[in-house]
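Next up is a structure, given as structure tokens.
And then chain A:
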Amino acid sequence: MKKLITTATVFIAAFVLLTGCGGNSATTAQNTESEEAKQETVQETDQEAVQETAQEEPVEIQVFIAASLNTVMQDVKAAYEAEHPGVTIVLNADSSGTLLTQIEEGYECDVFFSAAQKQMNTLQDTDGLVVEGTRHNVVNNQVVVVTRKDSGTSVTGLADIGNAESIALADGSVPVGRYTRVAMVALGMLPETDDPSVYTTQEVSDALGGVEISEQSNVSKVLAAVVESSCEVGTTYYSDTYGYEDELDILEKVSYDLTGNVIYPIAQVKNDLASDAQAAAAADFVEFVASDQMKPVFEGYYFDTNVE
Partner candidate 1 sequence: MRQLIEAARTLDWRPLWISLKTGVLATAVCFVLGILAAWRVMYCRGKHRSVLDAVLTLPMVLPPTVAGFFLLLFFSRRRPLGIFLFDHFGIKIVQSQAGCVIAASVIAFPLMYRSARAAFEQVDINLLYAGRTLGMTDSEIFFKVILPCARPGITSGTVLAFARAIGEYGATSMLAGNIPGKTATISQRIAMVIQDQDYITAGVWVAVMLVIALIVLAAIGHISLRSDAGRGEQLWK
Partner candidate 2 sequence: MEMKASFRISAGDFSLQAKMDIADRRNGILGASGCGKSMTLKALAGILTPDEGRIELGDRILFDSRAGINVPARERGIGYLFQNYALFPNMNTEQNIGAGLRGGKREIREKVEAIMERLRLTELSGHFPSQMSGGQQQRVALARILVRKPEVILLDEPFSALDAYMQDAMQQELMEILSEYDGITVMVSHDRDILYRFSEKLFVMGQGCFLRTGTVKEIFAEPVYKEAAILTGCKNIGRAVRRDDHTIDVVSWGITLHTSYILPSQFSYIGYRAHDFVPVYGGRRENCIRLAKYEKAELPFEVNYYVAPEREEWKREEMLSWFVQREDWPLLREKGVPDYLQFQEDKILILREGL
């Protein structure tokens, strides 16, 4: 018992100290900032609050993006910040599933840009954290089968991917992994089922005749595996091949008919810690990302902006 108390006390003391430390550094103090902002907006009149989209006061918005959007969003962020000097966009990039969990467990988030509808649906329907009317489909992404230029593979596309020596495949919980499985079901390579994402790597391997499959936990790892020749082929997104034109061959751009649309939706997330200015900025940013103005930016990175 004494041990427990001693240990607990030390632990609590340690992390109270730490969180105090954390507050000193310049880039934290989310809370204090939104506190100040709240006080200011309370004093402002209604009309001003509606009008201003954070042109005067410095505001930070938390934007959670799927890992595959990291590169293109650097450009989008730069463009927005150039037009709105008072706004700082803080990006948090990770797999959509992880981001969803983080939001659910209390991360402060203003905008969620997911790599699949599934996570956005959960956020909206199950968690009720999506602000009404702010959900837009931004881009479509095409699943591609890739290989290194010099691999000499006999694989020509998804249908005969089982001929490869080894496959880099994201697991079912990662969007690209799920879409690949959906396409395989559509092609009859895997048995029909309601939710193909539950197929384990082992089951897929068995269905393909025991081919060696290296399971990856996110889409960047799939890409890395193929580029580094750890695996002969892999399935990834067309947008991910950006920058690898010299290394990779695209064996097949899998049709949307097989995978379904790989829509990347964006929406504003309800953030109870956000000031009004922060929320306004977030809403504005969402519109900005979905606007026609940004389409060329996305297309430049091999995203398909033909969405409806």
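Selection criteria: all candidates are chains of the complex that A comes from, given by their letters.
Definition applied: a contact is a pair of C-beta atoms (placed from the backbone, for glycine too) under 8 Å apart; a residue touches a chain by one contact, two chains touch by 3 or more; residues count from 1.
In this text, all values refer to a predicted model and were calculated from it rather than measured experimentally.
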In-complex contact partner of chain A, selected from candidates 1 or 2: 1
Candidate 1-touching residues of chain A, taken from the complex the two chains share: 3, 6-7, 10-11, 14-16, 18-19, 21-22, 25, 27-28, 30-31, 62, 67, 70-71, 90-94, 98, 101-102, 104-108, 217, 220, 223-224, 243-244
